[in-house]
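One protein chain is absent from this view; the other protein chains keep their places.
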Amino acid sequence: MKDIHIKFRIGKSIFFQAFAILLSVSCVIPLVAILLYILDAGFKTIRTNGFQFLTNLPKPVGEAGGGIANALLGSIIIITVASVVAIPFGILCGIYLSENRKSRWAYWSRLCVDILQGVPSIVIGIVAYFWLVKPFGGFSAFSGSMALAIMMLPIVIRSTEETLKLLPDSLREAAYALGMPFHRVILKVIVPCGISGILSGVMLSVARIAGETAPLLFTAFGNPYVSMRLDKPMQSMPLLIFNYATSPYNDWHDLAWGASLVLLVWVLLLNILTKIIARRWKVQF
Amino acid sequence: MESAILRSVNYNAYFGDNHVCKDVNISIPKNEVVAVMGPSGCGKTTFLRGINRMHELIPNATAKGQIFLNDEDVMEMHPIFVRLKIGMVFQRPNPFPNLSIYDNVIAGYKLNGIKLPKAERDRIVEHSLTRVALWKEVKDSLNKKGSFLSGGQQQRLCIARAVAMEPEVLLFDEPTSALDPISTSTVEELFHELKKNYTLIIVTHNMQQAARVSDRTAFFYMGELVEFDDTKQMFTNPRDVRTQNYITGRFS
Partner (left out) sequence: METPSGNKGNRLKRSQRHIKFESFFRRLLSVVGLSMIVLVIGIMITLVVQSIPSLKASGAGYLWGKTWDPVADVYGAYPFLLGTLLTSFLALLISIPFSFGVAVVLGEYYPKGWLPDLLKNTVELIAAVPSVIYGFWGLAVLVPMVRTIEVKLGYEPIGMGIFSSSLILAVMVIPYAATLGRSLIQMVPSMLKEAAYSLGATRWEVVKSVIFPYTRSGLFAGVLLSLGRALGETMAVTMVIGNTSLIPKNIFSPGNTMASVIANEFTEADHPVYLSALIELGLVLFLVTVVINMAGKKLISGFTNE
């Protein structure tokens, strides 16, 4: 009787272990399904439109050979501008937080970074609209960049702070003892030693905003033509995918699949690159 | 004492409300090796870090009093100048992990943005590494990272880094406590060489080491400088009963 009871418990244990494995492996299924589907649909688009679809402009419905050049270029411009603002600002803020671990202001600053990290992207879009679109009289690529910059900040800040916090104090002391001023200790010793962590945070933040759509809806707005002007509406990859995917035309759906494939490859490459950087550039102690 | 290079007058140091150095008055002569010893928590390291103003880097840490380097009060100077004139070597070897051996030696120049001609840099590197008896061992691997060296070599590299700045005083904070016995004796031998050009202040919790390497010894107890005297004198015939107790191991 007792023997059976133990066997039952062991069986139950094995059952739950198998069940957990089953659950965790099945998480992968939707991701794989999405990847495969987009690979398939995306390559179909590339096959019918050729690789020119990367360099062509969108055509009116019914005309063959449309492309996504405006969105690709727009995304690159918007992300570059966002990065130029957010990366230095975020790294400096991360340094501030790691250098002032116990100060009360730093506590509030850190809390605000935490809050910012949880703010839904659509809310950032609203705020950017009131700060940078309405006062200047129209949608603009610049306002979109700033909305994305705000989304990047918490990721860059937290990864910088976490990385620098882990550096040993002895490093700082060695630098100070050589008569280095504070800013040189930070910029020439602390930051170079934490560069892998900081860079992977930066890459991650770029990957995150590359796919962000919601903050761009009321800021960069979208544009069917190639535009290089930061003060005018600009197209971006996720906006194009959203607009075309929700349109009723099959041609446009095809373009959206092609664009999805490009965006997906872009984002996944950034993510993989992040992992490689984190491992390769790590400074050994 | 004739030709004191470093002199402290009523030096007090605090961590918040905790009074760790109490009215320290000491006068350190040029080109000597001074050992600073005492039980842990006696304020010896705090005093050492006060000399080159490293103490104040710790949050909440404050200091009062005067420390004269050649009659100039370091407490009035900007810490950067102080640290250029007073080098420091730490308990654990801490070469910059992102720099090569070569760059580690001239880190004080390179990282401070001081541009030197290549020949001058080469000379400083060779000279400094020779002084710490490391040149022969590493001259063929100057471009390797400093963190690949053994512990003792790393510590000598850190000494070379301090020496390269041509300071007047070198501070050592328990420089051998993280090293094996053989590395320890190599570093100790260096002290005799280095004192020809510099004044050395060495904090150690190891009495034998103090007796072996120093010309003079300072004994700290509970934040006070109890006794400062010729090393032989102190170990054979201490004046204060607390020193005697410490030397004979009668502290609980």
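The letters A and B name the chains in turn, as written, and every chain counts its residues from 1.
Definition applied: a residue touches a chain if its C-beta (ideal position, glycine included) is under 8 Å from a C-beta of that chain, and two chains touch if they have at least 3 such contacts.
The shown structure was predicted, so the numbers you read here are calculated from the model rather than taken from an experiment.
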Worksheet item: Since one chain has been left out of the picture, which residues of chain A touch it in the full complex?
Response: 9-10, 12-13, 15-17, 19-28, 30-31, 33-34, 37-38, 41, 89, 92-93, 95-97, 99-100, 105-106, 108-109, 112-127, 129-131, 150, 153, 157, 179, 181-184, 186, 207-208, 210-214, 217-218, 221, 238, 241-242, 245-246, 253, 256-257, 260, 263-264, 267-268, 271, 275
Worksheet entry | Interface with the undisplayed chain - residues on chain B | 78, 80-81, 84, 112-114, 116, 120, 124, 127, 166
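Please note the rule applied: only the chains that are shown with their structure count from here on.
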Item to complete: Between chain A and chain B, tell me the centre distance in angstrom, where each centre is the average of that chain's C-alpha atoms.
Response: 48
Fill in: chain B residues touching chain A - in the complex, by the definition given at the top
52, 54, 57, 59, 79-84, 87-88, 90, 92, 94-98, 107-108, 111-113, 145, 147, 158, 161-162, 165
Worksheet item: Okay, in this complex, where on chain A does chain B touch?
Response: 102, 168, 170-181, 184, 188-189, 192-193, 195, 283-285
